[in-house]
Structures are given as C-alpha cells and as structure tokens.
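Right after this comes chain A.
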Amino acid sequence: MDLETLLSYEWSLMGPEFIIVIASVILTLLDLFLPKKFNRRMLGWFAFVAVLAAIVSLLGLLDNQVGSILHDTFRLDSFAKAFKLLLLVGSALVLLLAIDYEPKEGLTEYRGEFFYLFLTGLLGAMIMSSSGDLITLFVGLELLSISSYILAGLRKKNLKSNESAMKYVINGSISTAITLFGMSYLYGITGSTNLNEMSGMLRTLTDPQYTYLLGLAFFMIFVGLAFKLASVPFHMWAPDVYEGAPTPVTAFLSVVSKIAGFVILIRIMVSIFSSIPVGDGTIPMLFDLQDFIGFLAAVTMILGNVVALRQRNIKRLFAYSSIAHAGYILVAFTAMSYVMFDSIWFYMLAYVFMNLGAFAIIQLITEKEGSEDIGHFAGLYRRSPILAVTMAVFILSLAGIPGTAGFIGKLNIFLGALMVSPSHYVLASIMIATTVVSYFYYFGIMTQMFFRPAAEETKLKLPAGTNAVIIICAVATILLGVMPQLAFDFLQTNFNQFMDFMG
Partner candidate 1 sequence: MVQDLLHSSPSLLNFGIFFAMALAFLFVILGFVTYAILAERKVLGFMQGRIGPNHLGGRWGLLQTVADVLKLLVKEDLIPKASDRPMFIIAPVIAFAPAFVVVATIPFTENLQFADLNVGLLYYIAISGITIIGTLMAAWASNNKYSLLGGMRATAQMVSYEIPLVMAGLGIVLLTGSMNLNDIVLAQQESGWFILWQPVAFVVFFIAAMAELYRVPFDLAEAENELVAGFHTEYSGFRWAMFMLAEYVYMFAMSALIIVLFFGGWLPPFEFLSFIPGAVWFGLKFAVVTYVLYWFRATFPRMRPDQLMEFAWKILLPVALANIFLTALLKELLNIF
Partner candidate 2 sequence: MTVSGEFIAFLALALVAIIGGVLLLNLKKVVHMVVALVFTFLSIAGIYVLLSAEFLAVVQILVYSGAISIIMLFGIMLTKHNDEDEGDSKGGGWRKAFLFLGVLAFGAVFYIGIYNLDFGSAPAALHENNPEQIGIELYSKYVIPFELMSVLLLVAFVGAIVLSRNDEKEEADKE
C-alpha cells in the first residue's frame, strides 16, 4: 500500500481522536519544557479545551453515514457516535474536577502527567467505542487500562494509593489475559479479527464442537470484560481502588471507564455472539446464554447494594453503588429488548451526570476534611444549603426517585426487561428489591446532611470548576428527569435506532 491509498481514506472521521492525541502530545511537550514554577493547572484547562474541541468535532460528524477506515479497524457508526459523546462529556466534567483537585500529598509534582495520561486513557476509551476489529478494540482496552493503572497510583506518598494501583494492575492483567484467551478462540475458529467477517462466518457454522468452544470463548470474554464494568466476578478491585485513587481518578473510573467497558462488551457480544446459531439454529447463542448474564446481573446488583450498607467511607460506598449500577445496566443487556441501546444510553447519560455531580461534592468535602468518613457530611445543610440540596438531587437520582434522570433510566430498563417474551420477571423483581435496599444507604447520607448537627460551622468555598460541574450536573439530572424526551428525541433524530450497528 502506498501513500496515496493511505491518504484516500476518510481520515476526517477520526477527527475527535486526532484532537485528543495531538493534545496529549502537546501536553507532554509543554510539561517537559515549561519552567518548574509554571502552574500546571493551565495544562488542565488546555486538556479541557481539547476535549470540548473533540466534542464539537464529533457533533460535526453526527450527520455522516457509517464510515470505516482500513477494513473496519476504525468504524464510526451511530453506536460509536452516541457512546463516544457520553465518554467525551463525562471526561470534560471529570477534567473540571481534576483542575480543582488539591490533594494533601503527592500529585502536585505530577499534575502535568495526570492530564495527559487522562487524555490517553480517554483516547483508549474512544477507540474501544468505534472499532470493528478485535485487535483495535483490544489495543484501546489496554490503552485505557494502562493509563488508569498509572492514574490510580499517582499519589505516590499515600499507602492506600499504592495499594490501589497494585491491586488494579494485578486484577486488570488477569482479566485482560482471560479476555484475550477468549478472543484467541474466536480468532482460531473464524480466522479473522474483523467483527463483520467473523459474524458472517459464524452464521454458517453448525458443528457442535465449534459451538462448544465458542461458548467457552463467550464466558471468558464476558468474565474478562466484567473487570472494566466492575461487575461480578471481577468487582473486588473497585472498593479498594476507588478509595485509594485520587478523587478525580475515581470519578473517571466509575464513569468513563465503566461506559467504555459496556461499549466494548456490547460491541463484541452483539456483533459476534448474536450470530452464532445454537441448537436447532433458531436462537443465537447470546439469547441462549441470557440466563447466565441475568444471573451475573442479579448477583452484581445484590452484592453491590447489600455490601454498600455497611460502608462508612464515602468513596467505598460509591464504589459499591457503582457496582450496583453496573448490575442495573446488565439487566438491560440481558433483556436484549429492541430498546436496549436506547435504554442503556439513557441510563449512562443519567449516570454520568448524577455520579459526577455526587463526586464533585465528595471531592470538595473530603479534600476539606482530609478524610473520607461519611460523618463529614453531617450538617452540610447548615454549612452550605445549596450544596446539600444539589447533593440530595444527585442521591435521589442515584436511588431512582421519580422526577430525576435516574428514575427514567431505571424505568426504561425495567420496562425493557418486561417487554420481551419470555419476560424477565425474576430479574425485574430483584432489581426493584435491590433498589429498595439501596435507599437505606443513600438516605443514610441524606440524614447526615440534613438532620445531624455539623461538627464545625465554617462555610465551604466553591472553586469555579467544581461549581460549574455541580450546576451542570444538577440541571441535567433534573431536566432529564422531567423531560426525558429531550434525550430520546436527540437519539431518534441522530442515531436512527442504531440500525447501522451491524454491517
């Protein structure tokens, strides 16, 4: 292949990715050559602008038809666009938080590194969302993972941070190895890494021996990717890593990394395993194994919500809460209703806003107090009524109370689980039961904020970036709760039911 064929591809499709790569390279160089005294916070603003530019560039691409470069190693379909948008919005919000982050130890000298490692992690996530080739997907997965391992360990003087980075690396590499082992079977049987070619080839397979192996591959890939989702069986890293990592990194892991995990899971599962005929050839394998996914979803929900009840550390509590939310989204994935994409997308959108809003407030308070005990939320209403009210909004939304985005998201998933036949009554009822359980710990925070006396009466100072995050998230959470059709209309007009996911 010569230069002309290489240039003949529509590289403009990769605009957002190019912006992020170039920004991270420029940041690397700036960090190297700028004088020591220069405030590295400016680099954060630069990264923020880059992410905004990427969002703009992505919005410009919304009208494009499905485009692919070099045999689908890069593929921009509506699925990719929709979820990339979420990733970028989430990252922009996390960056605003990171700019205001003033930890007690470490990270001051590595602020520059933080921002460009953050961008490369984001790049990995974006690649995971828009590729139709196992190799590219895997490289994206690794890029995200390795960047976040380092981000988690950036507070070098903090033992908890060290521990979290170590646990994250070990768990992460084991899960990656498992995923890769599963993928190797897919490649071995189909002889291709292109998802489309693979699904075409698998449609014609009838040999039960192959089906058996593909089933094994399914389990391995699912279990391996569960790590990124922080769902059972690879959930145990989440509390320790969330607790030890710097708060913005925790926010990044709980939102951006999780979305990326779901994106790659859906991409691989739906495009490959839904085209493998099982048994008499009428049901695809993915549907045949629904019980398995449903079981994992149920265990994830139960475990996340029940263990969260006992947590006193706010970051650990949110870790378990995020495990539970992964379980909810897995319910939608299990049901495979025709609104699956829409409901998952909407839930994630809601999750981005409510979770990041909550993390903004958590960061503010833990940083002020130097400890992550829930007790520090006591009397927040007296100290800063606005903060307490917005936090209440986020918590209500996470708990799924009507009038908030979280409620609509849950409702969608719930209806999706019931609208398919046979309906998933058990799963739906577990979802309701665990949601009720979650009220206990969510409302525990509320009681602290509104009904307990404050230990001290000092007012809280709000940095500009955090302020912006809190306002945006609160407004979005309520707006999406009251008028969800805004988001759904956006989905309908721009993404056309994700019809171009396959082929």
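The set was built so that all candidates are chains of the complex that A comes from, given by their letters.
Quick note on the criterion: a residue touches a chain if its C-beta (ideal position, glycine included) is under 8 Å from a C-beta of that chain, and two chains touch if they have at least 3 such contacts; residues count from 1.
Only a predicted model underlies this, so the values are computations on that prediction, with no experimental measurement involved.
**Q** Given that all of 1 or 2 sit in the same complex as chain A, name the one that actually touches it.
**A** The single touching candidate among 1 or 2 is 2.
**Q** Show me the residue ranges of chain A that touch candidate 2 in the complex, using the header's touch definition.
**A** 1, 6, 21, 24, 28, 69-71, 73-74, 109-110, 113, 116-117, 120, 123-124, 127, 131, 133, 135-136, 139-140, 142-143, 146-147, 149-150, 153-154, 156, 165, 207, 209-210, 212-213, 216
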